[in-house]
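For this view, one protein chain was removed and the others were kept in their places.
Going in written order, the chains are labelled A, B and C, and every chain counts its residues from 1.
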Amino acid sequence: MGTSAHTALDARALRAEFPILAAPRPGGGQLHYLDSAATSQKPQRVLDAMDAYYREANANVHRGVYELAAEATERFEAGRDAVARLVNHPREATVLTKNATEAINLVAWAWGARELSDGDEVLVTMMEHHSNTVPWQLVAQMTGAVVRFCPVTPEGEIDMDAMRAMIGPRTRMVAVVHVSNTLGTINPVREIVAMAHEAGALTLVDATQSVPHMPVDAAAIGSDFLAFTGHKMCGPTGIGVLAATPERLRAMEPFLGGGEMISDVTTEGSTWNDIPWKFEAGTPPIAESVGLGEAVRFLEELGPDRIRAHERHLAQQMLDALDEVPGVTVFGPRQVERRGAAVSFSLDGVHPHDIGQFLDSKGVCVRAGHHCTKPLMRHLGVQSTARASAYLYTTEDDILALQSALAECRQWFGVA
Amino acid sequence: MGTSAHTALDARALRAEFPILAAPRPGGGQLHYLDSAATSQKPQRVLDAMDAYYREANANVHRGVYELAAEATERFEAGRDAVARLVNHPREATVLTKNATEAINLVAWAWGARELSDGDEVLVTMMEHHSNTVPWQLVAQMTGAVVRFCPVTPEGEIDMDAMRAMIGPRTRMVAVVHVSNTLGTINPVREIVAMAHEAGALTLVDATQSVPHMPVDAAAIGSDFLAFTGHKMCGPTGIGVLAATPERLRAMEPFLGGGEMISDVTTEGSTWNDIPWKFEAGTPPIAESVGLGEAVRFLEELGPDRIRAHERHLAQQMLDALDEVPGVTVFGPRQVERRGAAVSFSLDGVHPHDIGQFLDSKGVCVRAGHHCTKPLMRHLGVQSTARASAYLYTTEDDILALQSALAECRQWFGVA
Amino acid sequence: MGGLDDLYQQLILDHYRSRRGRGRIEGASASVHENNPVCGDECFLDILVEDGRIADIRADGDGCSISQAAASMLTEVARGKDLDEALDLVEHFRLMMHGDAEPDEDLLGDAVALEGVARYPVRVKCALLSWLALRDCIAEYRETTAMGGR
Partner (left out) sequence: MGGLDDLYQQLILDHYRSRRGRGRIEGASASVHENNPVCGDECFLDILVEDGRIADIRADGDGCSISQAAASMLTEVARGKDLDEALDLVEHFRLMMHGDAEPDEDLLGDAVALEGVARYPVRVKCALLSWLALRDCIAEYRETTAMGGR
């Protein structure tokens, strides 16, 4: 099935829809963009949708009685509808933020800063992105709560036995990444959510690296909070999403205060708007929601299952290609059923920065660094890795270019 | 001087640069957009700059070694440079947020939630936007601090005697709007900042309605914090600015936690990046910064002083035009030296919503409502007002269209 | 002017200019106060319940022509209804405002004239303000009587 679903996605043809991939590089040849885990490229239709918004319908949303404002509001809210539909979540509980990081901070501050107290525990894993670590540390510091880190197995997966043992009566929140941006690991979030709920803890799933790449069903996962970001899923910068349970959102105090999120403001105090607007203070990312909505329609047309099948195929090719380069060590799961197409690796004798720099001279873009997962880096015993990550527009050519550039890289740095 | 500077700005010609203003309306005739205080229209060059970013240079910023990422970082940081230059502020103390509201919340949470304690006072004015009221109320509720409201005179100006009397030893923060979005009043912020500093209080100036419309010199104002927003100054949605003193920013704990704002993250705790990045968690509004940078260049080429002169002229026309319509009451200062070109008014016997709706049918867009200033509305003894607000592309035609539509409006609702 | 005529039907302007059922009820069975966050408009709604029917209903507060006319029409059509009928009425009106029901003139009386408002999303809130207040008012009435209240 993998293959037939895979062959149905014609990545080479899709590249034509992405101006940056369709254009020839300054030096000739094409761009081998293997850094989609950092941010995705954007199809023309997403840029067009935002442009059309500004050219035809730009106005501030929600409060205007004139038609232009109504049109702006409609296009803005349609973005929310689209993204809610994509993850099978009620629209009124789909909060638009500036990025995934704000979405997680919203929970940490609006819920955590008020509800956590001395000795309470927030359980994260050793493979979390800093955006799902630091907000909890900041809130813990203010409340006396403790942030605990569930270890990762040598295969690069969450140690589920340890997780089970670490969830206890003091655990108030279990916050885990769905797909690791560094290791590629797909974590068993349904199981973790169930375990946490059984212990009476809340759950947050960082779906930043899953929503762009595979079908994600918020209802099936069942977490209290699910966060992701627009710019990694063919959408623009400046927008993220927090999908939470409606009851939880209604019960929570607001986070940012300001216009739009209020019902009434008096000198004595204020009352709040209905959800989701209660959590959207100030002028929202209007054009960005329009762009994200168009990105969602693009992903829906391609089919998240077909995108996943394509990437599983690419992940296999990537692992095979890297295995053929002497001195390469790959981090994270070997079985493509258990991983996405972000692959971290090291190359003996060449620092990741130098790999990244050399590859760039061959038109191959990979990321080098700690990938905002410093606790994981320490756990792996490295300071940084190189990471190649694929997306729906990635082709076998890109992977072959990576492979041959790596071989040349070894020569250049004298380790061949 | 007003006139010669004024005549140098050719608003009619400028409209050609704004697609939404240049295009004929569906029903024929042109769009009379008089709601720029809610959001401004965007010149084509701003849209082009963002488009070019996505088509040529899109990558995540700051961490990438490949050239595309360096190019993205350069364009992103150039936006910061431009906006810092516009308000005469050091770039390293110019934090990019998602809007003005987040900028103010950043101060309320990162400074206020940690530094305020029981009985401390935050002084705002009765004419603040909800974005400069609600964050303080939220933080006050958590800390036991008190939010006090300085009254407004019948002329619609801050009661400076009351302000002087209200600033006392418990005052920790004085947060005032530079130009009122509802009354148009230009407030004496330098004087207020000096008074507050003398009493040992910090100061925040909400410059959301001043930076787009007149020269604003952060150094001359001298406040600890200055907040404004991109979408009201010909820039895109999804970006705002907090210009703070470098020392204050360095001394403050961070607000949002996540990628980009850290120096090191361990399971034991984290350390922070240099300013301004310490306050920019997660992927920043990259394309938005590029767009804002282009908007700033546009404003600089026109000249903030010439924009101000043009708007002072328009404000006078607007006041004169409104005076000629029977039953109209204008709120806010009468002298154009003391006000911007946002003019709130009421019309006897016709509710602002109905005014807005009727005017829309004539192609005139005005705002109707409380303008996110409910305490001020109560103070004025009204529930809502209509508001017409001008910008650099506003012409006398727009004002004449407003005037004649208002006259017709009275007839339609049977009050003429 | 098309759209505008459609929105501001003559009947609406009539109700706006001479409002029915305006004011408060001394000794009301239940009262609520709602406000429209968009524009700050307020609505005070009182009902007097006798034998399970709305013996009197009055709406007060300022607002735009749409919200005032809607309140005026509501008091006319709700007076005399039993509580469940009144709730059905509100629900039918709500559906019409969201474009999810064909208006039933027998049920709605003059309020059918508000059909055109459905095309103006921001104004829908104006039209609904007093009607949803009635729903809340009935809920409050039932709660207080269930608790042995007045």
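Here, a contact is a pair of C-beta atoms (placed from the backbone, for glycine too) under 8 Å apart; a residue touches a chain by one contact, two chains touch by 3 or more.
Computed from a prediction, not measured in an experiment: that's the story for all the values here.
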The chain left out of view makes contact with A, B
Contact residue for the chain not shown (choose from A:Arg15, A:Arg63 or A:His370): A:His370
Touch assignment to the omitted chain, from B:Gln44, B:Asn88, B:Asn273 or B:Ser404, lands on B:Asn273
Who touches the missing chain here, B:Thr73, B:Thr97 or B:Thr373? B:Thr73
Filtering A:Ser210, A:Ser384 or A:Gln403 for touch with the omitted chain leaves A:Ser384
Omitted-chain footprint on chain B covers residues 62-65, 69-70, 73-74, 262-264, 273
Contact with the hidden chain only, please: which chain A residues? 351-354, 357-358, 361, 368-370, 374, 377, 383-384, 412-414
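One rule holds for everything that comes next: only the chains that are shown with their structure count from here on.
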Find the chain most remote from chain A, comparing centres computed as mean CA coordinates. C
So the centre of each chain is just the mean of its C-alpha atoms; given that, what is the distance between chain B and chain C in Å? 37
When the centre of a chain is set as the mean of its C-alpha atoms, what distance in Å lies between chain A and chain C? 46
Centre-of-Cα separation between chain B and chain A, whole angstrom: 31
Chain C residues counted as touching two or more neighbouring chains: 38-39, 120, 123
Which chain B residues reach two or more other chains? 353, 357, 368-369, 374
